[in-house]
Each structure stands twice: as structure tokens, then as C-alpha cells.
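Missing here: one protein chain of the complex. Every other protein chain is in place.
Each chain gets a letter, A and B, in the order it is written, and its residues are counted from 1.
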Amino acid sequence: MEKEELRIGVFVCKCGSNIAGSLDVEGLAEYASTLPNVVYAPWNLYTCADAGLEEIKKGIKEHNLNRVVVASCSPRTHEPLFRSVCGEAGMNPYFFEMVNIRDQCSWVHQDKAQAESSMDKARDLIRMGAAKAALLEPQEIITSEVEVRALVIGGGIAGLTAAISLGNRGFPVILLEKEKELGGMLRSLYRLAPMDLDASEVINAKIKEAEDNPNIEIYTGATIEKVEGFIGKFDITFSANGTSKYVRLGVVIIATGAGNLVPEGMYQYDGDKVITQWELEERFKAGKVDANNVVIIQCVGARSPERRYCSRICCAIGIKNAILIKERNPEAKVHILYRDLMMYGVENEDQLRKAKELGVRFVKYDPERPPVVEENKVTVFHHLMGKELEIPQEMVVLSTPLVGTEDGVKIGNLFRAGLDQNKFFLEAHVKLRPLDCGTDGIFICGSAHYPKDVRESIMQALGAVSRASIPLSQGEVKIEPIVTTLVNKDACRGCGLCVALCPYNALEIRDTDEGRKVNIITVACKGCGVCAATCYRHALSINSFTDYQMEAQIHSFMAA
Amino acid sequence: MAEKNVLIVGGGVAGVKAALAQADAGNKVFMVEDLPSIGGERIPQDRIISDGDFFTAPDLAAVKENNAIQVIDSAEVRSLVGENGNFKVKIHRRTPRVDREKCDDCGECIKVCPIHMYDDYNESLEWRTAVDYFNFGSGSYNVFKEDMPVCQRTCPINLDIRTYVGYIADGKYAESLATIRKKLPFPLSIGRVCPHPCEFECNRGYKDEPISICFLKRYVADHEVYNDVEPPITLPEETYPEKIAIIGGGPSGLTCAYHLALLGYQNNITVFEALPACGGMFLVGIPEYRLPKAILAKDVEFVEKHGVEIKCGVRIGKDISFDDIRKDYDAVLLAIGAHLGMSMRVKNEDAEGVFEGVKFLRDAALGNEIPNKGTCIVVGGGNVAMDVARTSLRVGFDEVNLLYRRTRKEMPASPWEVDAAEHEGIKFHFLVAPQEVVVKGGKAVGMQCLKMELGEPDASGRRRPVPIEGSEFVMDADTLFAAIGQVTDTSVVEEKHGFNIGRKFNFEVNPKTFETNVPGVFSSGDSATGAGIAIAACAGGKTAAESIHKYLRGKK
Partner (left out) sequence: MQYTTDIRVIRIMCTGRMDPAVMADAFVHGLDGLLVLGCLFGECHYVSGNFNARHKINMTKEMLAYAGMNPGRLSFRNLSSAESELFVKHVTDFSAEIRELGPLGGEADRVPLPKLREKLEIARTALAGPKLRWVVGKKPVFIDTGNKYQEVFTEHEINRTLGGIVVDEMATHSILAALQNKPASVKELAKELEIPAPETLKYVLGLKRRGFLEMESVKDHTPLYKYVEQEG
């Protein structure tokens, strides 16, 4: 390829007074124009406004620019916009480089005494940006086909909702459940708060809907054995009822749910007189709840050094069951011993009020002085009244948290989906990507993510389906080309050092005509660069973050 | 015999020539070479004047090309049986670390090998890497695998010390403990009582002090206890139905039970212990101040949790007959230890007031009645003598005198024990030999002794004490303890069982398998080897477990 002459355009943004308030933007633009290879360096009031964007396009055309540097704000928010504008003007979008003189200069160096050094810094940053821009290389957006089929793991309320919703959109779905029957945790529950619905009715209706849906293939007694591939092309081997099956699919929804903590050794738990909420639900179902004095203890085994998290749903469950007892037997005395009440939402608030109206007693205890369960009574230090209470009991119910499961850990390892220390699945970003896993093409819903009630599980399942539908309905995925490339194929010895370190399974060794070489699965690569920093033959590099570009930035800084 | 196979041992110049000749004659040739490459110790390339000029190279190339010759390198002949024309040979090949099929001679491994070491071949004039060309002529690579570290080599049970101490350095205590427990189920006890031969070998000792291997083990085990961590128990899924009886719940018996459980015999192992609690010499030989009973109980509990049934208070030959055990169990381990004190062979030894040291320790540990008044004499210079002396001081004797025939330097007891005993006020009398117990009214009142001097070294390498004529004197004492060694009480089995009893009153066993001459009966620990240190007994138990496994599986 013939080396064309470098023509860099630097656009310095005033961002209203955001940048111009403490930096001499015009001076910066003038400085930029003196830099090597810079042929055009104007300033704008708002580069990201229509006028500013037009100016970039005009600049590219009129000055024949082949590299663009914008000195403005954060690439997190504006890089995609400027990139696409460069693309519209006919330049390869990856000939664009962004310098952040707002978040890194004007905002954080407003002190008058820093005015001159702040200008120095802004000049350095622009110079470094231009130096990197000079070495940028063109990239093409990568696309990869998506197999239009989804996998839903877990046949509880979240998994069923997700499968039905995907099926209704016309996508083929494979639903795997490890138990013999669908339904998950709801099968063992009695009535659901706050609407007082029959749990079996809710779940049976869902199961029927799923079974009737022609797009859903259901496998019970299933375990996943092997997972290979990446978004669009997951190759999965699972066994169900003794036979092994292989499928290729595009996206995965994890809805493996959670487990119940068995509070062995806490509060004299014996499963007979001292039971958990889950055992109480079973007794309700069997119609075997007749105690007159009931004490419910909240936060058993939760918000403790071992499990620091709040299981959120137990307060609602405890209060719901207290109401159920009171409604059946108004003479019954029900005490709820709590630490804090987590009764969010209008309906839950109403429930709390209703419980109080029905005469359920609430006692706040101090975790430092937990209640003591004895034969026929519970002794508790009332944290608000500041005195010891003795409450007679015939039955003690412990509200235990939902806990992450070993099955979840297994699934997490298979799919390289991260879990937190409590064995719940981690989202890619708490606020920006709350339904996605860190690995593309994998989504989470239900209590596998965090303890949730039925309503929230359904909401999250529907949300996850809408995220999962994007690649399914587009039929292909587009990937930022900021990925690893094998820049020097001759140098690669196929040693596999990089393969072992790749956190995304994006590298593999293949036998080629030229010997063993690394092959990059671009779709799976996230561009972290561990491989390039490791390769002892310097055969790998990261697009737009090459060693040369980083060194050029440093050299340019030192050249001042 | 249709095939004509020829084995050539040795791949040097002569071996290569012979192999080619045999192959030409139409035979299939196997060439076994100890080194990683054939050619023998020829002069390597870099010492030859012109490159590529090897005097045996054409032959080596011919061997490589000849399909009738199979080279088995890095191997040695282990056994050869049969007669001319029909030999059977057993060849042991060390794990090859270079896949010759895949190696394309690029030399990259040498450039990146991190291990730098002296090159023995060039008399350490050069440095080589762990992976290196063995010789340039045939282009074969060889990987030097560092030997087992000295500490591990010294440890009777071969604990992977380098790894577990390394884990402690990394703060990975659980992993460290798991490494120890791969072999040894008693980190708490051994970490307290082991005389740690490993530390005397530790290379760090040449610089300053050896690594405190023993106490590091104690530290990591205690860390688990003090943090209330439940030790993880992992048992294999594949199990076997054979029942195994282990007679004696001491270090050796329990280690054997532990390893049998790990091999898949969990819930089929029964330990018969004569005393009211398990632990053997850990319990009744080592006093409380060195190994608290509560700590020992944790180790025993750990073994028990591996599906080992422990029956305490059952004495073989009294509560249950050995024949019954033979009938009910597929294999038996005799690990009954050495709990019988050796006699001093002096006059009036059976007088009232003369005790066996081990019996005294046992009674003290079990809370039985023991003498505790006045002055006492302890005869002996081993660790048991130290334990007896230090314990007797603790139970109430006013004065404790210790007699030893040789000098302090020759004492077999651990030096720190001797120092501690001296510090506590025990009076040492060196170069003094007991001659006769002085008896008054049927009761011992003292010991007549003889002064000694050191003569020529004896068979054990220690200088033999020689009596000084006319140096007799009497030392008064209310109680006398003999702590000059222990032997096994082999009377639990009767003569009709036909066990061979060794020189030290031990069961004679095959030293590699710990099998006795009676099929299906094994013995380990002190009862097989004579009195020794605890970790050696554990090691014996582990080996016995492996032998029992092979014995039971081999029967099928």
C-alpha cells in the first residue's frame, strides 16, 4: 500500500464554558495547528452539536483530512458519535482519535494557580493524541451470523416466562430443567404475596403455556455437559434422561434460580417446632398450621459475616405468612422479630399495614443481641423499647435467605459467566447492562441473579428476552473492531501461551500450511490485550491500541 | 516363536553397530538406552574442530531411518527372565518430557527455559538450561528434572514440604494443609512432636537456620483449628467391598486406615484399640505437655470421619480372638506398637518400686495410679527417658536423677528435650551404668551404679562405655524407672498363627510391602520396625495401606 501523506485535523471544543471556562481554547487550537502533520485546527463552541459535526465533515472534505482528532470530552459518551460522523464524511471511522481535555483538564484544574500548568497539560494531551492519530490504521466493523435459536436454562418462573416470551416472538427455544418436573421453587410455595394468588395455579398455567407452545422444546432431567463457541454460535452438548444431545444456538438465558439456606445450628432449628418459611409453606399446603403462638425471626443467616447481602424477599414472605395465620386464626399471637423491614412498593406497604391492623406484633432486635429460642418461649431484647421480652411460642419460623447454588457455579464456569462471592450471577454493568452477562450473548434473569420475588423474576425475564431478541432478530452481530489481530503471522510459533491467558476463549491454535498458528475468534474477543502484552514473538496486537501507538504517545509527551 | 526380537542394552557406539548388524540380519531390534539419546558419550559437536563432522553420525542416521530398530531411551532394564530364545524383559522408561513426534527442533525452548544450572557434562564450566540438547548429533532434547528436595527426601513419609511451606508463604493455608493431608492425616500432632529430620538436611541451614518445617506445619494446622474451619473430607466415589481390620489405633494404624479410606475402602475399615482411647503412643507415650489430648482428638476425629470405625477397649487375644478377626476380615494390619519396656538386665529388677518407663507414661496419660513421692531415678538417654523424667517431675517427685551410660553428646534424645529437662531441674548423671537395684524389705531403695569412661566406637558408631574398676557407688531413690527402649508385645498372636518374630521382638515383614509371612496379614509401625519416630510409623501405615490395596485388588 502506498503511503499517503498524513493530513490531521484537530477540532478543539469549547463545550460552552465547560472547557473554555478555564482553558484558552483558541490558544489550544492555534497550538494544535503547529503540530507535525496537522493541517487544520479550528475550535468549535460545541463540537457535538449539529454545527460542530458539520464542521468536521466540511473540514474532512475541504482540507482532505485523513486523520481526525477531537479534543473535547469523554470517549465513553461521544466517541461513537464522532466516529460515525467521520464515516459519513467518507473517512474510515477508525482514523479518529479523541482527547479528553474536559474531564481531565478544565473540570479538574479550575484553580487559578493551576491555569498555566493546566494549559500545558491540555497541549500535551492534544499533542499525544495527534501523535497516536498519525499511527492509526483503518478498521472494518466485524459482523458474524447468529444462529436463530435460544437456550433457556432453568424451568422455574423466570425461565418459563423467558421461554414463552421468546417462543411467542417466533424464535425456536430449548428449555432445560435439571429436575424431573418444570416449575422450580413455586411448586413448593402456597400463596404468593402481595396479591394473594395460589402459587400452583400461577405456575401450572405457565407450564401449560410453555408445553403448548410449538416453538419450545422442553427437556427435563437435563444437565449441560459441554459449551463451546460464542455469541451467535454456541455449541452446546447436554444430556437429558440418559441421552446426549448437541445443539447450536445463538443466545443463552440463564435462569437457574437459587437455593434455600437450611439454618442448621441456628435458633434451635429442628424442622419440627422450629422451621423455615419454606417448611411453613409446605405445612400450609398440607393444612397443618394450628399453632396459637407463632414467632417469626427475620434475617436468619443473612446480613451476617458469612452472607453479607439482604435477601430482600423474606420480609414480604414473613409478613404474608403472618397474615395467613392471623386470617385463619384471629386468636393466634404472631410476633415478627426483625432487624429492618424491606417492604418496598405500594402493595407491600399495604401488606405491612394490613398485618399491623390484624394485630401482628413487630419487635426490632439488635444483631449483637439476637433472640434466644428456648423450649416454649423466645427471649428477645426489644431494641426500641430497650428491654428484654419473653414471648411464648408453639412454633418458631425462621426467615432464611435465598442462596446461590453449586449448579449455578457449574453453569457459570461452563459459560465463563462471572459470579459474585455469594454465587449469584454478575451483570455486565449494574446500571448500564443489568440483564447481560460479561460474556456477550448470555443474559440472566430470576433469582440466579439475586433473590427476587415472582413479580420481579417475570419482569427481569421479559427484559432479558428483549435483550436476547436483538441478535436473534437481526440475524447477525456487529462487533467493534478493537480486537486482537495477528499482525505478524510469520512470527507466531503456535506456542499457545496466549491461549491459556485469554479470559474469553477467543484464541485457539490451528494447524495451517505454515505450521501451527494462533487463530483469533474475533467475535469472542473483547480487546483486553493480555495476549498482546504476553506474546514473546510480538506477533499479536490490539487494533487502535498497538505498542507503537502507546509508545508514540509517551515519546510525544517526552518530546515537549 | 515366529518373531525374532533382539534386545540391545546400551546405545553407545558398540550398541549402535550391533543394532544395525542385527537389523540387517532381519531381526526386530529394541535398543534400550539409559540416556535420553543414543550415541553414548561421544564428543559433542562444539568440541569438534569442523562442524558436522561426527565419527558416529552416519550410524546414528542409519538407526533413525531403520524401521526395524526401535529405540527406547531414558530407560533401563529392570528384570530379565527366561532362557536363550525366550527371554522376557521388563523395561522401565522414565517419563519423557519432550514429545519427539512433535518436536521440530526449533530450539525455542532453550531460549525461554527459566531454569539455569551448572552443566555437569562440562564439569560446571558452563551453564545450561533445564531443557537442552542432549547431543547435537542426533538433535535429541533432554529435560533435566530436579531431584526431590532434600527435606522431602529425608521425610519418612515423603511430605511435599517445598509445596506446603510455599503455600504458607503465599498465605494459602487451606491448600497447604491439603498438601500435607495428601499423605499425613496428623498435621496437628506431628507438627508438635516430630523430631523433624528434614530440618537437619535443609539447605537453608548452610546460610543461617533451617526453615522451621515442623512448626510451620503446626502453624497451618492450628490456624484451621483456631478459625473453626471444618477440615474438608473427600472420599473417592469408587468403593470396594472388602473388609479390613486394623489392630492398634496408633499413628501407624490410623494412617493406614486413612489411606485405605482414600483408596476406596471407607466404611469397611475397623480399628481395634486396646486402650480406652485412640492415639497409641501419641496418647500414652507422649505426655500432655508436648501433645495435648484435645489436639490429638481432633486428628483422630479427622481420620474417623473418613468412614473409619474405631472400637476402643478391645484387646486382641482377650476381648476378641485373632482367629475371629482373620475369619471376618479380608485383610489385617497389626500395628500394635511397642509398649513393653526393655529390661535393664540388672539384679533385683523385679523388686517393688521398679517400673517400666513406658508403663509409667501410659498410666500417667490414662489417669491411673502412679508413684509420685520422694526421689526417683530414670535410666536411659532417649526421648522416652526425657518424657519419663519430665513427667515424673510434674507428677510430684521431689528430685529426679537421670542415669546415662555415655555422655550428653551420645544421647539419642532430641537436644531441645535434653535442654528443657535440664532447665526444669532434672539432675543428669552421665557415664554412669546401673549395676544392681538395692532392696530393703522387698522394696527398692536405690541403685548401685558403676562409673564409666568412653572407649572405642561400637557397631552403632557411638563410643562404647567401659566400666572403671572399683568405682561403684549407691544412689538412693524411692522409685526407679527403666527407659532404655521398648519392644512389641507379640503375645497377642499365638504360636499357632506362625508369625516370624524378628530380632527386636517385632513382626518380620517384607520391608517394601510390610506384609508378614502370614498371607493377608500386614504389620507396620513400631511393631514391624522396632521403636522409632512417629512420622516413620505413619509412613509405614501409608505403605501398608497401599500394599493391602494391591493385595486385595490382586486377588480379584
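Here is the rule we use: contacts are C-beta pairs under 8 Å (C-beta built on N, C-alpha and C of every residue); 3 or more make two chains touch, one makes a residue touch a chain.
Predicted model, so just to flag it, every value in this text is computed and none were measured.
Between the chain not shown and the residues A:R187, A:R416, A:R455 or A:R516, the one that touches is A:R416. Within the complete assembly, A:Q110 is the residue of A:T77, A:Q110, A:T237 or A:T379 that touches the hidden chain.
One chain is missing from the display, and on chain A it is touched by residues 75, 100, 104-105, 107-111, 114, 117-118, 120-121, 124-125, 128, 416, 418, 438, 482, 490-491, 497-498, 500-501, 503-504, 526-530, 532-538, 542, 545, 547, 550-551, 553-555, 557-558.
Of the residues in chain B, those that touch the hidden partner chain are 46, 95, 97, 107-108, 110-116, 122, 125-128, 162-163, 166-167, 169-170, 172.
Heads up, the rule we're going with is that only the chains that are shown with their structure count from here on.
Rounded to whole angstrom, the centroid-to-centroid distance between chain A and chain B, based on C-alpha atoms, equals 54 Å.
Remark: chain B residues 106, 108, 112 touch chain A in the complex. Of all residues in chain A, those touching chain B in their complex are 493, 495, 536.
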